[in-house]
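A single protein chain has been removed from this complex, and every other one stays in its place.
All chains are identified by letter, namely A, B and C, in their written order; residue positions are counted from 1 within each chain.
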Amino acid sequence: MKTMKVGMIGGGFMAKAHSLAMTAVPMFYEDDVRLEKHIIADIDEPSADAAAKKLGFSHSTSDWKTIINNPEVDIVDIVTPNHLHEEMAIAAAEAGKHIMCEKPLGRNAEETARILAAVDKAGVKHMVTFNYRRTPAVALAKKYIDEGAVGKILNFRGTYLQDWSADPGSPLSWRFDKDFAGSGTLGDIGTHVLDIAHYLVADIVEVNAMTRTWIDERPVQASQKDSLGNVKMPNGKKGQVTVDDELVTMLKFNNGAIGSLEATRNAWGRHNFLTFEIHGEKGSLFFNYERRDELQVCFSEDPEDRRGYKKVYTGGVHPYGEGLWPIPGLGIGYSEVKIIEMHEFLSAIMNDRVCEPSFKEGHRIAQVTDAILNSAEEQRWTKTNAHA
Amino acid sequence: MKTMKVGMIGGGFMAKAHSLAMTAVPMFYEDDVRLEKHIIADIDEPSADAAAKKLGFSHSTSDWKTIINNPEVDIVDIVTPNHLHEEMAIAAAEAGKHIMCEKPLGRNAEETARILAAVDKAGVKHMVTFNYRRTPAVALAKKYIDEGAVGKILNFRGTYLQDWSADPGSPLSWRFDKDFAGSGTLGDIGTHVLDIAHYLVADIVEVNAMTRTWIDERPVQASQKDSLGNVKMPNGKKGQVTVDDELVTMLKFNNGAIGSLEATRNAWGRHNFLTFEIHGEKGSLFFNYERRDELQVCFSEDPEDRRGYKKVYTGGVHPYGEGLWPIPGLGIGYSEVKIIEMHEFLSAIMNDRVCEPSFKEGHRIAQVTDAILNSAEEQRWTKTNAHA
Amino acid sequence: MKTMKVGMIGGGFMAKAHSLAMTAVPMFYEDDVRLEKHIIADIDEPSADAAAKKLGFSHSTSDWKTIINNPEVDIVDIVTPNHLHEEMAIAAAEAGKHIMCEKPLGRNAEETARILAAVDKAGVKHMVTFNYRRTPAVALAKKYIDEGAVGKILNFRGTYLQDWSADPGSPLSWRFDKDFAGSGTLGDIGTHVLDIAHYLVADIVEVNAMTRTWIDERPVQASQKDSLGNVKMPNGKKGQVTVDDELVTMLKFNNGAIGSLEATRNAWGRHNFLTFEIHGEKGSLFFNYERRDELQVCFSEDPEDRRGYKKVYTGGVHPYGEGLWPIPGLGIGYSEVKIIEMHEFLSAIMNDRVCEPSFKEGHRIAQVTDAILNSAEEQRWTKTNAHA
Partner (left out) sequence: MKTMKVGMIGGGFMAKAHSLAMTAVPMFYEDDVRLEKHIIADIDEPSADAAAKKLGFSHSTSDWKTIINNPEVDIVDIVTPNHLHEEMAIAAAEAGKHIMCEKPLGRNAEETARILAAVDKAGVKHMVTFNYRRTPAVALAKKYIDEGAVGKILNFRGTYLQDWSADPGSPLSWRFDKDFAGSGTLGDIGTHVLDIAHYLVADIVEVNAMTRTWIDERPVQASQKDSLGNVKMPNGKKGQVTVDDELVTMLKFNNGAIGSLEATRNAWGRHNFLTFEIHGEKGSLFFNYERRDELQVCFSEDPEDRRGYKKVYTGGVHPYGEGLWPIPGLGIGYSEVKIIEMHEFLSAIMNDRVCEPSFKEGHRIAQVTDAILNSAEEQRWTKTNAHA
C-alpha cells in the first residue's frame, strides 16, 4: 500500500473537516493509498503548532512556502481564505504537488484561469472541494438522471439559505470583504449550488441576476477571523461590507433547461438550507441538505393513483453505500460527506484519472460567478463565456 | 335581514365552489345579508338547467344577458373563461350590479382598465377572486407582518407548481389558447402569487422574466372545456399551444424588497403547490397551500438556543377563526377558503367599503402580468407602470 | 328527484358541519335525493330559533320530541351530548325515521345494544358519524389494502393527540363529566381511531389499557356547554373531572395483527393529530389528519434503490375524487369530509343498503370501549366480546 504525505495550509474549521476525512477514509473505502498528515501551516507558530496537535499533523509551520518546498509532501490541501488560493495553488502546482483547494477556487475567473493553466502545465491532480455534490442523496439524483428516470430536464430551482450573519452584530470577517473573498454569498454558498447545477443539469450559458447587501456595515474585529456567526459584537465600531448578502439569478442551460438560484445569509430559520428541485419530462427530484439522508423523487410512470413524491433514504444500495453505514438513516453528516470527497480524490490519484470537480470546473464556476456579478451590475442577461 | 339575489355566469367547477360558499357563508359568519341563488347561465339550455339543479339556483338561462337585464339580480358572479370577463363585467357594472369575477380579471391590462373604469363609474362593489389570500394561514402571515413581528421585509420567494398538464396527452382546453386565456401559467396560477405578494409585501415595480412552452401542441378536443388534467387523449390530433407552460420572474418591490416567482404546470409531484417564503430583518415566514392549515414562522427575537421555524396551525384565535371550526386542524379545505372569500365580499357590501382584492388590484396585477410577458419577450427588466 | 325532510336535534358546531353537508352534497355528488332542512331542536326557543336561521332550517323547537312526532320528518340527525343519544335514537327508530347519530353512539355498550335493537326492529337506516374514515386519503388506504398492495397486515399504530384542554383553565364542560360523556378522550376521540382500525385492519378482540386524568378538577361554568378550549376561566371555582384525559391501549386483532392506540388531550402542539401507521408484509401506510390531503405509502415491491415512503395527494383518480375538486391539493377540509359522509348516508338510503359505519359498528366500538375501561381498571388483558 502506498502512503502519501499531506501538507495542509490553513487551520480553521475546514482544516478539521479535511483532517478528519484524511484519517477516516481508509476505514470507509479500501483506497490503495494511505495519507500521512505530515505538516500544517497556520498564521503563526503557536496557531500552527496547536493545529498540528489537534488535527494530528507531525509538523507545523508559520510559513506555507515551507510546505511547497518540502519534497516529501505529495499533496497540498489549501483551506485558506479565497484571496490566497491563487498564489498557493500555483506554487504547489509548480512544485509538482497534487492539490485540493477549498471553494471558490479563486476570487474571479482571471485568477482561476491562471490556476488552471498552472495545474494543466504541471500535470498534477486537482480538485476543488464542492463537497455537497458528494452527499449520497445528490449522487443518487445524478444516478436517476443518468438512468433517464426523470427524462429530459426542463427546470432547476436551487436555493442556499443561511442565517448565521442575519444579525447585524455578527462581525466583519474576511467573508464580508471583497478583497479577501471576491464576492459574498455568491462565492461562499451560491457556487455550491452552481456546481450541483452543472453536475446534474448542464453547463450554464447565460445568467440574469440581482444582488443586495442588506447589512452594509458590521462591527470591526481585531482580525479577519471568521466565527461564522458564533461571535456577536453588538456595540462594536463599524466597517464597510463590500460584498453581497443575497443573490437571485435566473439561469439558462446549454441543453435548453432553465432555472433559478437564490443564495442569502439573511434567511432567519434557515441554516444550511441548500435545496434543489428538478422537473423533467418524466419526473421530479427534490433535495434539502438539512435533511441530507433523503432524496425525494416523483416518477411519472408510476400508476396515476399511486403517484407522488417518494422519500428515499440513502443506504447500502445507493451511491457510496458500500463504504458507509450498513443501514439507511444511521446518519450522513458533514463527516461522511467529506470522507466521500476525500475518497474520490484519492481514487482519482490512484487510477490516474481526472478528479471532478477539478480546477477546470472551479474555473468554469468562476466564469459563471463573474457573469452573475456583471449581470447584477449591468441589470441584464449576460453570457457566461464572455469572462476570462 | 337583507336578502340579495345572485346571478351566476358559468357552470364549471368554480361555479360549484362559489355556490357552496354562497349557501354556507351564513352558517359560518353572521353577515347581515343572505344570498338567494336566483339564476345561472351556461353554454346551452340543458347545461344551464343541470347546473341550476345541481347548484341550487331557482332559474337558468343559456343567455347570460338575461341575468344582466334582470332587475331582481343584485350580484353578478362571473366564473367563465377569461376572454368573456370584459364584456360581462362591463355589462354588469352598467346595469348597476355588484360583481364578483374570477381571476385573472382580464386577458391584459387594456381589458382590465376598461373593466375598472366601468365599475368606478357605476359605483358598484367588485372583487376579483384571488381566494388564496383568504386562507387563514396567509391572513395570519399578514397579521404577523402588520404587527412588525418579522421586521422590514427583504425578500419574497413564491412558487406555484402543478402537474395536471405535465402529460402531453392532456387536451388543448381554453387554458392553452392565448385568445381565450390571455396567458398560460402566468394568468392562471402566477397571478395568485402576485396577489399574495402585493398583499403581504408591497407593490411590484419592476420585473425580469423568462417563459417557456414545454409542450407546444396538445390533442384537440371537441370543445374548449377544461378537464384540468382529468381527461387524457394520448392519440388525438394535435393543435398549437399558444401560452406559457412555465414562468420564472425576478421581482422588485416599491419598498426595496426583492423577490422571485416561479409558476409551472410541468412539475410532476406538485399539484397545488402554492408556496411563499418571506425573509425580514426580524424573522421569516413560510407557507405551502398543500398543507394550508399551517403557517411556519421564525422569530429572531426568540432566545438563540430556542430559535427555529415554528409550525402554527390556524384555529379559533387566528384570523377568521371565530367563524370556522373550533379546533385547529379540523380542516381548512377549498370550501372553507371560498366561504371566507364570500364573507369578505358580503361584509364589504353591507359595510359599504372596498372589497379587496378589488378590480383595482385585479387591474394592477394585469399591469404586472403584461410587464412580465413584455420582459420575457424583450429579455430585460421592465417597469410595471408602463402598461395600460 | 326525491326530497327527504330532516329534523336535527342539537345546535352546536357539529350541527353546523352536518347542515353544511346537507346543503352541499348535491353540488358534489349526484345523489338522487335532496334534503330539506325542515326543523331543528335546541335547548330553548331562542337558541333553536337562532340555529334555524343560521343553519337554514325552516322550523325550530325547544322540544326534540316534536321532531320525533312530526310525520313529515324522514331523517333524524342527533348531534347532542352523548347521554341523550339513547332516548332520542330509540324514539326516532320507533317513529320509523332514518337516523344519523354523532359518535360515540352511546355512553356504554348497554346503551348501544338497546339502540341497535331498536333500529334493527324498526328496519330504518342508521349511521354513526365516524367521519374520519371518509377522508379520501383514509379511503385510499382502504383501497390499497383491499388491492393487496401492503400484504397481510402485521401492525397498527394509532394516535389521536389534542391540546384544546391541556390548559387547566379550560372549563368543566359536559365532555369532562362521566354522566354526560360516558368516558373522556376514549369516547370523544379514541373511538375515531378504533373505527379506522376496524375499517382498515380487522375486528379488535382483546385490549390492555391505561387511562389517566391529568387535570382532575376544572373551573365550573354556568352550563355544560362545550367551548372546545376557546374559553378559559383561570380563576373559577373548581369541580371534579370524572373522565380520562389520556388513554393508552394495546390491541389484538382477530386476524393476528397487533397494535396500539394513544389518545390524549394533553399534547401541547397537537390539535387534531389523528394518525395511523400500518405495517404489512408487503408495505406500509401512514396518515396524519392534520395533513389530510396526503396518504404516505411504501411498497416493498419497488426496486430497492427506488424504495421509500411516497406521498400521494388525493384527487380525481382517488376515492370520492369524481365529486370533489378537480386538482389534488385544492383542499380537503372538514367540510369536504362531512359532505362525503352525508353522500354515503344518502346513497345507502337510495340504494337500500347498510350504511357503514352503522349502529352495529357503533355498538361494536362501545363494546371495545367498555373493554378498554375495564382493562384499565383491572390492569389486565380484556376480551372485547365479554361486554353487553
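Here, contacts are C-beta pairs under 8 Å (C-beta built on N, C-alpha and C of every residue); 3 or more make two chains touch, one makes a residue touch a chain.
Please read these numbers as outputs of a predicted model, since none were measured by experiment.
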Per the touch definition above, residue among A:Lys103, A:His126 or A:Arg292 touching the missing chain: A:Arg292
Considering the complete complex, identify which of C:Ser47, C:Ser62 or C:Ser300 is in touch with the unshown chain. C:Ser300
Take the complete complex as the reference. Which residues in chain A touch the chain that isn't displayed? 1, 13, 16-17, 19-20, 23-24, 26-28, 30, 53-56, 162, 164, 227-230, 271-273, 289-294, 313, 315-317, 325-337, 339
For chain C, residues touching the missing partner are 150, 154-155, 157, 159, 161, 166-167, 208, 210, 212, 214, 246, 248, 250, 252, 258-260, 262, 264, 266-270, 277, 279-284, 286, 296, 298-300, 307-309, 379-381
Under the stated touch rule, tell me which residues of chain B contact the chain that is not displayed. 140, 143, 149, 294, 297, 299, 302, 304-313, 317-318
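Here, only the chains that are shown with their structure count from here on.
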Just curious, how far off is chain C from chain A if you go by their C-alpha centres, in Å? 53
Hey, how far is the Cα centre of chain B from the one of chain C, in Å? 34
Give the residues of chain A touching no fewer than two other chains, as numbers and ranges. 299, 307-309
